[in-house]
Structure formats: C-alpha cells, structure tokens
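As you look at this complex, bear in mind that one protein chain is not there, while each of the others sits in place.
Coming up: chain A.
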Amino acid sequence: MKEKLHQLKLKYQGKKMAPAFNALHTFLYTPNETTHSGAHVRAADDLKRTMNTVIMALVPCLLFGMFNAGYQHYSAINGFPENFDLFEHFLTWDNFWLGLVTVLPLVIVSYGVGLAIEFLFAVIKGHEVEEGYLVTGMLVPLIVPVDTPLWMLAIAVAFGVVIGKEVFGGTGMNILNPALTIRAFLFFAYPTWMSGDKVWVHGAVERAGTADAISGETVLGFLAQGNASEISYTLSDMFYGFIPGSVGETSKLLILLGALFLIFSKIASWRIMVSAVIGALTMGLIFNGVVEAGWLPEYSKFYELMSFDFWKHLLVGGLAFGIVFMATDPVTGSQTNRGKWFYGFFIGLLSVMIRVFNPGYPEGVFLAILLMNVFAPTIDHYVVRGNIKKRLKRLKTATIYPKTSDEVDSLKTETA
C-alpha cells in the first residue's frame, strides 16, 4: 500500500491533481523523500501533529455530546430521572445510538464540505492542501445545536471556509476563526434554528405544536426570559454537562480536561485561557455589584442575567468551550505574550457583557471572540511598539563604557 502510493505520487507529479493527492498521501504516511538542501529543524510537532492533538482534546467532548443528545431527548419525553445514576441513565446504548445518528451526520457534513472546498482551492491555486480544516471541521459540529439541518450546515461551512479563510490566503492567513465564522453565519442567517427552547433537544422542532411537544431551554435562555426560578438543573449538572446546549459545549469537566491536556502539550496558550476567565469573572462581579448596590430595578429585563452569580457564568453556555478551544487559536489570536493577556481578558469581559445585554440571544462568546480576533493584530502592534519604546529609553539612560577611542566612534555611528 505504502509503496503503491509512493509510485502513484510520482505519476501525479506536476499534474493538476498533485496537491489533492499529496494531501491524502502525507496524511496517511510519511513521504519517502527528504529535503535536498539546507538545514532543517526536525521536530515532532508539525502542523498535522498540532491539529491532531487538539482533535484528541475534543473527542471526549464529542462523545459526551452524543450521550447528552440522547439523554436530553429521552429525558424531555419521559421526564428527568429522579435518582440520577451515571450508568443507568446517561451512559446507555439508547442515548449513544440516538446521539450517534444525530451528531455523526453533522461531523460528516462539516468535514465533507470543508475538505472538499480545501481540496478544490488547493487544486486551483496549485499549492499543498493545508491541514487547518482538521480542527475547524471538528469544532463546527460541537458548537451547533443538535438538530441543525444539514443543508444549512453545508452552506455555512462553505461560506465560512471560503469567506472566512480562503479569500485571505488559506490556513495561517485568516483574520477570523473559521469555525466561529460558520457559527456566526448560521446565527445571522437562520436565527430560528440557533436560539429558542426548541433547537437544543433532538426532535423538539418536529414535535412543536403536537401533543408530544417537548422543549429544552438552556440555562441562559431561562435567565434571559427572567425565569430563573424554573431552572431545575443543579450546579453539578452544569459542571458535568447534563444540560441542554450545543452538542459539545455542555460538559465543563471534559472541557477542563481538554484545557489541561492542551496546556501540558503546549498547544494552546494558558495565558489566554487564564486571562479570559479573569475577564469573565470581572464583568460578572461588576454586574453583581450593580445589582447589589440596587441601581437596577427588579423589573428590568437584565435583572436575572445580571444577578446571576459571577462564577456561574463559567459553568453555563459556551463560554468555557470558547475560551479553551476557540480563543486560543494561534492564527487569529494575539501573538505576543503581553498581548495575549489583553486579548483573553477582553474576550471574557465582552462575552459576559454581550450575554447580558444582547436582546436576541443570551450568548455572546462567539461574537466576543470574533471581535477580539479583529483587534488581535492591533493589540500586538501596541505591545511591540511599547517594547521598542521601553528599549529605546533604556538605551538613552544606559552608560556605555567604550574602551578605546575607536570604539567610541563606531558606537556613535551605531546608535545615531
């Protein structure tokens, strides 16, 4: 097999199909040729390895999402179990089977459409296929509601990959995170499928209006409507993820594990994650303070969301998922270490702010990250400028001891 592919590669060399073929080839095997000239640093963590590490961190979320899709569906029909038992009620074949048939199509469509476009562009432009879509394709099914119609997802993926990435020059050149571009497109194009109390549970849309109608509102949805008293989920439900929401975003435990995995494998920046959490907590504290000071009347539509305990914001919605897997995207985030602190902080801050004040949709993580994606280069610019200024100042105050008069002259010309 391996040898055959090597022979095929030689056959395709220089043809139009070469990039597409090479992509498949190198995905499966190490190429049989080495570089011919120059010194190269060899390290195990090339782009493909990086991508695969992120995907490994995402797989638990995906599996949990499948179980949760089934759990939410059957619980919405039969009522939530009174004495919850993990193996009896959650990790069952029924749940997994339902999750598999609802979530797997999302994954297949996401990868199918996205990779088809990547291959197409690689063939047109005649460059190698980039691996950037491997992670995006995995993220997309995890951040959409379980019942998203597949054709909508296909259109959104096409839009996100072409407008979000390819027009800028492909992987590594994009300004916006492609997965979030896809999510934002879906949100603005088909808002009825992205919000409300019907989309988070499989089957709820079809059953709407019939005697079997079921629904499942997210925690944030309850809060935005001022129905905080109706929330039946406990804190541990929120933490372990037995709540309705987008496919992969619910389990904070698995996201936390994924985060630790990414931090220890040095794929994702811990600075961004930590500062984003600080930002979210800060904004939450400010809102809590406003409520406690009594500046906000109880009939205000923001009251419930603003009085929501600041640390609970991390447990609901997509904030944790966004911070760990989307904000840390090395391409669209800030590059400088100090910039990462600002970048992350404002993502957290804005997420909670948009969450509270957005009238149409009680979630703001994807909007906050997209906004900060746009600002990331500006942040980097000022960090770099600041560093230059600091060093210039140091140069001015520094005393230089030249040894000979020749050196004085040469130093003068250097620093002039």
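The definition used in the following text is that a residue touches a chain if its C-beta (ideal position, glycine included) is under 8 Å from a C-beta of that chain, and two chains touch if they have at least 3 such contacts; residues count from 1.
As a working rule, contacts and distances are computed from a predicted model.
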{"item": "Hidden subunit of the complex - UniProt protein name among \"Acyl-CoA dehydrogenase\", \"Na(+)-translocating NADH-quinone reductase subunit D\", \"Autoinducer 2 import system permease protein LsrD\" or \"Sugar ABC transporter ATP-binding protein\"", "value": "\"Na(+)-translocating NADH-quinone reductase subunit D\""}
{"item": "Residue in contact with the excluded chain [from A:Val167, A:Leu235, A:Val374 or A:Leu395]", "value": "A:Val167"}
{"item": "Among A:Met56, A:Val123 or A:Met152, the residue in touch with the chain that has been omitted", "value": "A:Met152"}
{"item": "Listed residues A:Leu86, A:Ile108 or A:Ala189, member touching the removed chain", "value": "A:Ala189"}
{"item": "Absent chain, residues of chain A that touch it", "value": "149, 151-152, 155, 163, 167, 185, 188-193"}
